[in-house]
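Take a look at this one; I'll ask things after.
Removed: one protein chain of the complex. Kept in place: all other protein chains.
A, B and C are the chain letters, set down in written order, and residue numbers restart from 1 in every chain.
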Amino acid sequence: MKRIIVFRIVSNTALGSNYTLMKLTPEDNAELPDTCPGQFVQIYVPDSKSTYLRRPISINFVDKKSNQLWLLIRNAGDGTAALMRMKAEERLNIIMPLGNGFTLPSDGERKLLLVGGGVGVAPLYALGHKLVDGGYRPVFLLGARSESDLLMLDEFKALGDVMICTDDGSVGHHGVVTTHEVMNGTFDRIYCCGPMPMMKAVANMVRNSGAECEVSLENTMACGVGACLCCVEPTVKGNVCVCTEGPVFNINQLTW
Amino acid sequence: MKRIIVFRIVSNTALGSNYTLMKLTPEDNAELPDTCPGQFVQIYVPDSKSTYLRRPISINFVDKKSNQLWLLIRNAGDGTAALMRMKAEERLNIIMPLGNGFTLPSDGERKLLLVGGGVGVAPLYALGHKLVDGGYRPVFLLGARSESDLLMLDEFKALGDVMICTDDGSVGHHGVVTTHEVMNGTFDRIYCCGPMPMMKAVANMVRNSGAECEVSLENTMACGVGACLCCVEPTVKGNVCVCTEGPVFNINQLTW
Amino acid sequence: MVNLNVNIGNLSLKNPVLTASGTFGYGPEFADFIDLNRLGGFIVKGTTLEPRQGNPYPRMVETPSGMINAVGLQNKGVDYFIEHIYPQIKDVDSQIIVNVSGAGVDDYVEVCRRLQQHTNIKAVEVNISCPNVKQGGMAFGTTCEGAASVTRAVRKAFEGTVLVKLSPNVTDIAEIARAVEAEGADSVSLINTVMAMAIDVERRKPYLSTVTGGLSGAAVRPIAVRMVWQVAKAVKIPVIGLGGIMNGRDALEFILAGATAVEIGTANFINPAVTVEVIDYIEDYCTRHGVDNVNSLIGALDY
Partner (left out) sequence: MVNLNVNIGNLSLKNPVLTASGTFGYGPEFADFIDLNRLGGFIVKGTTLEPRQGNPYPRMVETPSGMINAVGLQNKGVDYFIEHIYPQIKDVDSQIIVNVSGAGVDDYVEVCRRLQQHTNIKAVEVNISCPNVKQGGMAFGTTCEGAASVTRAVRKAFEGTVLVKLSPNVTDIAEIARAVEAEGADSVSLINTVMAMAIDVERRKPYLSTVTGGLSGAAVRPIAVRMVWQVAKAVKIPVIGLGGIMNGRDALEFILAGATAVEIGTANFINPAVTVEVIDYIEDYCTRHGVDNVNSLIGALDY
């Protein structure tokens, strides 16, 4: 069940100059609703003149022990910049959980690749946790423009093997993720979240590899609950709302 | 000369729940421009969704020694509420000084009454200072709804005799300022700033007393520099801009 | 106890708060957030005779205090609605109003005829003001003749309450309202979105696939209030006001300007519980102001 929850910001930590990791807990200390990796939330940005609509942000992690919601925020404009400026103890009105998460591996699927680009690594952290809890050993392929755009590396390394690519070669493989040698391996299931060109490149590379591949879209949206029909993506079933039918799609459903 | 100045907030101190006293200094430490008591500033409110225009606020005081601008802010809506929430070290973009101040006493004018209502006491503090510096001993008649709406009493008491009225009788004379006995006295010059009904009542009471009387208007304004022609007040010269011809007017100029 | 009941033609609403077409899905989308039974009514999304895929993505861009959309009436068609959606909502203790669109007059008539078979659809809102379709839509809503022709045909085909939703993209909206009233409409609702456009200057491209779209949200409220004021003075039928209502105060602007009921649109995207908050606010406002019947506030502007 989707809920409107007022959160208290526990911390909002800068990760370099373009990102923050925000940790929140419900103001009334009520237990967080159940969520799946890949779902997202809609945040009302209180103090930004130019921000009228809510901002959809991926769930980075839900820490059941501390009852905390984690969000990775990138400075993508006035709305997210205002969120990045917020401080501990301030309040945020958030609707959650929204959309459908990633599909967990079926029986027999053991070789799992999680491909993240930029802030698109956010939901892969929750997913990685879930997979590790399920006894899997996921491989992460994380790409970014530059070293300073690689987020939560230590956290990912605690979950599995981590391969790194940067566009400028400042660390790891010099080039986009699809040029990394790990992409030549055989996988049962690939999860991908990042910029659209990256996801399309990954999808096209693995489409006939026999691997299942899911991507997480971030089409511009207004409501987040399937009412406005703004965030549609063409699929084999016609135009569907990314907010309710996605944001995670199997690439076989897309018309890429 | 009017200037656009970026200020650093030095402090923003709550005076009860509905007011703050904000002290600011230019971010670049440049010397504050000369101002006259009764002039005002226009503040750009950075973080209020519903505030589009600047907010005009009276100059409460300019402390030359510390190079500080003081503003008394009342919670009068979203814009001022956002200003009240601001914290030390935050920045504000302010245009100043605007409008014309109070007329200082002419030779021979010695008996001066300063009548303030609510947050309208703000410019009377700067004026009181100026008068004391000029060797006068002003009398203050300060009215408010209730005790908690009486602002900067200690500061005013340091400048002259202070009479107090409250609508609810919680302190001082129980009733509006025009019912206070001091209003029966003889004055050479009366300065008045407060809610419109109060100023009109004072004006009507003293009009034929022989005292000069100036009031400070706060008509709704947009630009503050005489361009938009929104804040007009009917006068014996026709409609004039409160922002450039006022905000201080001799009551003989008004059509009250 | 405040009486919040208002009537639109023969349609009785338990309170004056409706949801605007295309902003509330079919209703169940919001059931996690509010009790649908509390609504005065809900206007389900624009329904056409045949299914429509709508316009290509991107369809939406945020603008100052508003948004532009170019959805283009994406819907699964009237038959799908009747078969799959209507059963889910027909027993909600509120009023279902179906927003109807078509490329030609015959389409409107046929959709209304099919809806008419279903007892709990007591009203239709005839959309002659959608700016995002190539045929029909706003083309009907910008001339008196066009508006009259659709209204006349629907009036004959549908026995229930007929609302006609007007376009603000006209010189004289009161004139259109009178034309529609003359053809037997029970009510006019206004405003639909204002035709608008925004450009990504770095890419030198329009933000929308259709170049132009319809502006909604708080930005247009002052335009909408003005038009409701003009129309309410021009017609005798009840007026339903919408356009940028974000809260109860905003709703009261429309009621005081002459609206008998209001529709909440874009605000549902920002606060999915806004409708019930508006209902509560109106009731509280009446209590504070010693008003025991909300009808006495309609057009009660003191000017």
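Operating definition for what follows: contacts are C-beta pairs under 8 Å (C-beta built on N, C-alpha and C of every residue); 3 or more make two chains touch, one makes a residue touch a chain.
Keep in mind that this is a model prediction, so the values were computed, not measured.
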Chain not shown, its touching partners among those shown: B, C
Contact with the hidden chain (one of C:L4, C:V17, C:L36 or C:I68): C:I68
Of B:A30, B:A88, B:A158 or B:L229, the one touching the omitted chain in the full complex: B:L229
Omitted-chain contact residue, chosen from C:G25, C:G46, C:G102 or C:P206: C:P206
Residue in contact with the excluded chain [from C:N169, C:S187 or C:N271]: C:N169
Contacting the left-out chain in the complete assembly, out of C:V133, C:L163, C:V220 or C:V274: C:V220
Chain C residues that touch the omitted chain in the full complex: 63-66, 68, 142-143, 169-171, 194-199, 201, 203-206, 211-212, 215, 217-223, 225-226, 229, 244, 249, 252-253, 256-257, 285, 300-303
Contact footprint on chain B, counting only the chain that is left out: 1-4, 44, 50-54, 95, 219-234, 238-239
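The criterion applied here is as follows: only the chains that are shown with their structure count from here on.
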Longest centre-to-centre distance from chain B, chain (CA-based): A
Rounded Å distance between chain A and chain B, as computed from the means of their C-alpha atoms: 53
Interchain centroid distance [CA atoms averaged], chain A/chain C, Å: 36
Centre distance in Å when chain B and chain C are each reduced to the mean of their C-alpha atoms: 47
Shared-contact residues (touching 2 or more other chains) in chain A: 51
Per-residue multi-chain contacts in chain C, two or more chains: none
